[in-house]
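For this view, one protein chain was removed and the others were kept in their places.
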Amino acid sequence: MKRWQRFKSSYFLYSFRRDPVAVSSFTVFFLLVAVAFLAPVIAPFNPYDTTIIDIMDAEIAPSWMEGGEDRFWLGTDIQGRDLFSTMLYGLRTSVIIGLGAVIFQAILGISVGLTSGYLGGRIDAFFMRIADIQFSIPYLIVAIITSAIFQLAFGVGRFEQMAMPLLIVIIGMSEWPKYARTVRASVLGEKNKEYVEAARVIGLNRRIIMFRHILPNTLTPVLVISTIQVAQAVMSEAALSFLGLGMPITKPSLGSLINAGFEYVFSGSWWITFFPGILLVVFTLVIILFGDWLRDVLNPKLYKG
Amino acid sequence: MDKSNHLLTIENLVKHFDISGGLLDQLSIEKGRVKRHRTIVKAVNDVSLFIKPGETLSVVGESGCGKSTLARTILGLYPPESGQVFYRGDRIDHLSSQQMLPYRTKMQMIFQDPYASLNPRMNVERILEEPVIFHNKSIRSDEVTEKVAEVMDLVGVDPKWSDRYPHEFSGGQRQRISIARALMVDPEFIVADEPVSALDVSIQAQILNLLMDAQEKRGLTYLLITHDLSVVEHVSTRVAVMYLGCLCELATVKELYNSPRHPYTKALLSAIPRLGVRQPKHIRLKGEVPTPINLPPGCVFHNRCTYADDRCIVEVPKLLELPSGTFVACHRVEEGRLD
Partner (left out) sequence: MGHLLEVRNLEVKFALRFGDLTAIDNISFTLDKKEKLGLVGESGAGKSVTGFSIINLISKPGYISGGSILFEDRDLSKLSTGEMRKLRGHRISMIFQDPMMTLNPVLTIGTQMTETVLAHMKVSKSDAMDIALEKLKKVYIPSPEKRLFQYPHECSGGMRQRIVIAIALLTNPSLIVADEPTTALDVTIQAGIMDLLQELCTTEDMGLILITHDLAVVSQVTDKIAVMYAGRIIETGPTEEIVNNPRHPYTKGLINSLPGGLQAGSRLAQIPGMMPTLTDIPDGCAFNPRCTINGPICLEKLPELRVLDGKNHSAACHMLENDQRDK
């Protein structure tokens, strides 16, 4: 309760309220995430349920257009699924992969950055070289190789089941060095501060000093890059799916929807690609706008607190 | 020297820092050959001293003279290159952090910067209870609360504020909290590294009084690191003067201020600004402080000393005990050419 009081009177909330871009982008982001996770409740159809899909409903235009039907507000895709419902489910998939990948990156990157920054020396050099190598391999190549091996080894059917965790790991693996470097840099700044020396004089062991004293003080830049990273992970997932390396069309994400509709754009069914595309742009845009504001407000050069 | 009578004894302590960086930075080509160069800062060079129980030993010197490094090496924050540290006769400089734990409750430290010495993400209560709980895992939580309140009361911060965060306090109050943290484990020896130099004049007096009160009430022994010579004169029992990592002079405060022996001490004392004393005649030192990377041979002070002769350039002066009890490292004093 006290924390809430403190938060309510904080500079953070004050500047949030004063910034219309931050408020609106956060509202849109919040709404989209809520809608995505409430998809089973809100969506009129369940796109995963093959028994209600009728191939005869394929490529029906949005309801306000000629040939549109009232059942399908935004029309249907090539398999006859309601586009609106599929998009909601697709957004959910994208958000889960995006957040999952960022959590994966963050856990890996923060632990590496913290250890390497605090311990220094050879351990630091070792981890940072690995990070450099990781950074120099494009995630697309990693994704292509991994999914190819996986499909060969377990078959396409199994791959479809495992696609989501696999994507989380692939996208997560490719971006952890960003966290590792950010955290390492701020650990280097923090570890020479006197409060860390005070903790050592008390006799606290390394683990406690690292996790209880240094870690909380390095999280501000982590928070800032996390917003950008979520947007980036969602985009990466869309790109992979667009290339056919991501989510299968039976469990579409926004990327696979865009991909599936892409072939039909020129035959007139533009809506299959257009609406998921717009949703993807809006979603990443609000995250980036919010992240921008967060960076400004948490920038220690602009505000000390 | 009987080590067990002294609270702390330091013998021939040496601390160097290697700042040459990675292997690639160390390599250079000289006359067609690859050579490896190490850049070593000689922060503390062969310092020996002892601290008696209940006294305040001040270490003074200008920035870069190694006084802070000396303090941190004594507390085991930096491992020494060579030399020994004894606490009540027990050698502590080579102990593992686990073996060091019993000494951690006896030796504590107060830092210079009240803004950096408290973890900004912890409230006062957590900052203060952490050392107690760490060293006494079986302590009951109401005992901890009581202890926190007692110590906060002692240092003059209202215990009501224990749920506040460091940034909600002023510099002086933070320094009080920093002192409270050191007192939480009931230490007998406290190293204070420039405890008042970041504070305003009127707050300085408050903190100095607090330190003196705590010493009286709890029988503390202080090692005070500072560059402020008027503070030193006021609170210390004995004073050690350092220059470029070496101990120049060690004497009781009266002896040192009334009859300084080492030429550097004389120059230092003459430079203290005194209230209302116009145009004091202070000794101007020639030249600049050399870097601790390339120490001058012989006496480290010889290139700035007006009394230096050939012997000073070659031979390192030894710390010598004078009849007055003053220890001084100077050839001139030893030879009796300087009173």
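All chains are identified by letter, namely A and B, in their written order; residue positions are counted from 1 within each chain.
Assume a residue touches a chain if its C-beta (ideal position, glycine included) is under 8 Å from a C-beta of that chain, and two chains touch if they have at least 3 such contacts.
None of the values given here were measured: they were computed from a predicted structure.
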| item | value |
| --- | --- |
| Which displayed chains the hidden chain touches across the whole complex | B |
| From B:8, B:152 or B:267, residue that would touch the chain that is not displayed | B:267 |
| Full-complex contact with the absent chain, from B:99, B:230 or B:294 | B:230 |
| Absent-chain interface as seen on chain B, which is shown | 62-63, 170, 172, 200-206, 208-209, 212-213, 227, 229-231, 233-235, 253, 267-268, 270-280, 282, 284-285, 287-289 |
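Quick note on the criterion: only the chains that are shown with their structure count from here on.
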| item | value |
| --- | --- |
| Inter-chain centre distance, chain A versus chain B - centres from mean C-alpha coordinates, in Å | 51 |
| Touch list for chain A against partner chain B, complex | 2, 125, 193-195, 197-205, 208, 213, 216-217, 305 |
| Contact set on chain B toward chain A in their complex | 22, 72, 75, 77, 97, 100-101, 104-105, 107-109, 111-113, 116-121, 130-131, 134-135, 163, 167, 178, 181, 185 |
